[in-house]
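Every protein chain but one is kept in place in this view of the complex.
After this line comes subunit A, so read on.
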């Protein structure tokens, strides 16, 4: 590291460009509806960002990030649902004052684990704490036993599937396959109005930039160097006296925390939460965002997420019956043509030329994988 701050100059410029894009350019150039969609996409970028840290730098491929996105989202949705289920809103139910789906399932009292979600401060704590704690348990159980690589990926995938089945099966407590729908207010503030959507968009964008800075901080700290070292040669790090499991647990929890913030912002902006964000398919989709963006690039995660989701939305609007094929084609093209994603493309084609123009050498080389190296 040449600079004393935790960001190098080119990284500052990159962050500034992203910030300008999502805080100024997009809000000015697209209408309210599209901006709300962008806001939704950016909540996935939290997950992609977590994956860059955990997979790109730490070498831990998790195919179950939907678990943490979902847990964060559910925590927030439970609070919002309780607020929407006031006694006067639910007069027609056999038990007024509990969420509507509980009433449909003949539950007559609020289950104990819903009680903490009556308070907003408690909810905000739990949004982060529940997924991080869960990640800690998974990480502790796996990494201290030196489970890694493909086995870890498969186990996370299994946990995502199990959690989905649990949520769908316990529909009296969770809303089942329908999810938790019809969320209206946050502490009395109507989150469905256009003004609220604008405010939530900027809160979301701000949080995302905050997470980006945290990610850079971790990357440039000694911790970040150890992560990369671990990815490259785990045994050597272990023999040097480092607790490999501890670092892995940390980065896995960090990724879970990022995902949880994304999930909570998703519930706020979209107004509902359902098990379809928890399972295997969304979890893998989120890995794809990271792959398209470039799994070693913190900012690439954001661009990748935006690009894939934009393609998804616009393909499906123009070709409702063929869009999945188009999307599949895009993924194949990305993997075949630039395996390091958008960031790889930038580094190998754009940056050298920029460097020539400004006469400076790039310093974005630490932690880069050699071209075409396998995912694991």
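Here is the rule we go by: a contact is a pair of C-beta atoms (placed from the backbone, for glycine too) under 8 Å apart; a residue touches a chain by one contact, two chains touch by 3 or more; residues count from 1.
Going forward, contacts and distances are computed from a predicted model.
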Legend entry - Which of "Diacylglyceryl transferase", "TIGR02186 family protein", "Arrestin-like N-terminal domain-containing protein" or "Urea ABC transporter substrate-binding protein" matches, in UniProt, the chain that is not displayed: "Urea ABC transporter substrate-binding protein"
Inset, instruction - Taking the full complex into account, find the residue in A:156, A:171 or A:259 that is in contact with the omitted chain. - result: A:171
Inset, instruction - Would you mind spotting which of A:89, A:144, A:181 or A:243 touches the chain that isn't drawn? - result: A:181
Inset, instruction - Quick one: say which of A:37, A:107, A:203 or A:280 touches the chain that got left out. - result: A:37
Legend entry - Hidden-chain contact residue, picked from the options A:188, A:241 or A:320: A:320
Legend entry - Interface with the undisplayed chain - residues on subunit A: 31-33, 36-37, 40, 92, 94, 101, 104-106, 165, 168-169, 171, 176-179, 181-184, 192-195, 270-272, 274, 276-277, 313, 316-317, 320-321, 323-324
